[in-house]
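A protein chain is absent from this complex, but the other protein chains hold their places.
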Amino acid sequence: MKSYTEYLWFNTAKRREYINITPEVEKALAKSGIKEGMALVSAMHITAGVYVNDAESGLIQDIDEWLEQLAPYNPDYRHHRTGEDNGDAHLKSLIVHHEVIIPVTEGRLDFGPWQQVYYAEFDGQRRKRVIIKIIGE
Amino acid sequence: MKSYTEYLWFNTAKRREYINITPEVEKALAKSGIKEGMALVSAMHITAGVYVNDAESGLIQDIDEWLEQLAPYNPDYRHHRTGEDNGDAHLKSLIVHHEVIIPVTEGRLDFGPWQQVYYAEFDGQRRKRVIIKIIGE
Partner (left out) sequence: MKSYTEYLWFNTAKRREYINITPEVEKALAKSGIKEGMALVSAMHITAGVYVNDAESGLIQDIDEWLEQLAPYNPDYRHHRTGEDNGDAHLKSLIVHHEVIIPVTEGRLDFGPWQQVYYAEFDGQRRKRVIIKIIGE
């Protein structure tokens, strides 16, 4: 079994941002030399997510507004007694989930026609990380 | 390390449908010959999901109505400016998630007593795919 690990760093200009990281995951896969296996892409922070969906700007805005409805910014979260103001970002991260696992077949991400991997930042404007870990042969 | 890949095709009669694919995943596992490892079951489309829960028809209807409340069909999604009308299906897919990973122990899916794998179609009536990828030994 081979294994390959890489870390991506982000520091977004806005508090919430959605970044297509498919090219970075594909580059990591090429470097790994792995042909058959699985690629894990996982946020290393508890106020960010990783998801697979469409690279369509209207939809991304829909997702952002919808997440704000389901898990709104609100000064009154108990978590804020710690001095934080990012309770909503934790809840948004729970909805979209913080990681995906992508099948690797014949040396490529075995995605359907429209699938793309996104990093979803819910509490940005500071340095944060994603791990890519690929195992296989 | 062994690896086994199979694709399941769906073309549902209704726009939204929930299909128990546990037997198909078990058959794939038997064909793989893998005894210890992990089975990834992942929708290859961005308007469908894969989840693990109960094979109880009342609950499935509860899940469907609840998803429609949290991510309702609505003509006004920005995504619809592309000509699509399936914005809700993308959001429903984000809630239930598009993939699961199932532990494989002694050649069987290592599930608890009521766990079953479901394919959740949110924008059906056309050909769509799920990948099963099993790795292990």
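Each chain carries a letter (A and B) given by its place in the written order, and its residues are counted from 1.
Throughout what follows, a contact is a pair of C-beta atoms (placed from the backbone, for glycine too) under 8 Å apart; a residue touches a chain by one contact, two chains touch by 3 or more.
This one's a predicted model, so the numbers in the text were calculated from it and none came from an experiment.
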Report summary line: Only one of B:L8, B:V25, B:V52 or B:I132 touches the unshown chain, namely B:V52
**Report entry** Chain not shown: contacting residue from A:E24, A:E68, A:D85 or A:E99
**Finding:** A:E99
Report summary line: Touch rule applied to subunit A and the missing chain gives residues 1, 3, 5, 38, 40, 42-46, 70-71, 77-82, 87, 90-91, 93-95, 97-99, 101, 129, 131, 133, 135
Report task. Please give every residue of subunit B in contact with the chain that is not shown. Result -> 1, 36-38, 51-54, 56, 58-59, 61-63, 66, 70, 95-97, 100-103, 105, 110-112, 114-115, 135-137
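Here is the rule we go by: only the chains that are shown with their structure count from here on.
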**Report entry** Inter-chain centre distance, subunit A versus subunit B - centres from mean C-alpha coordinates, in Å
**Finding:** 20
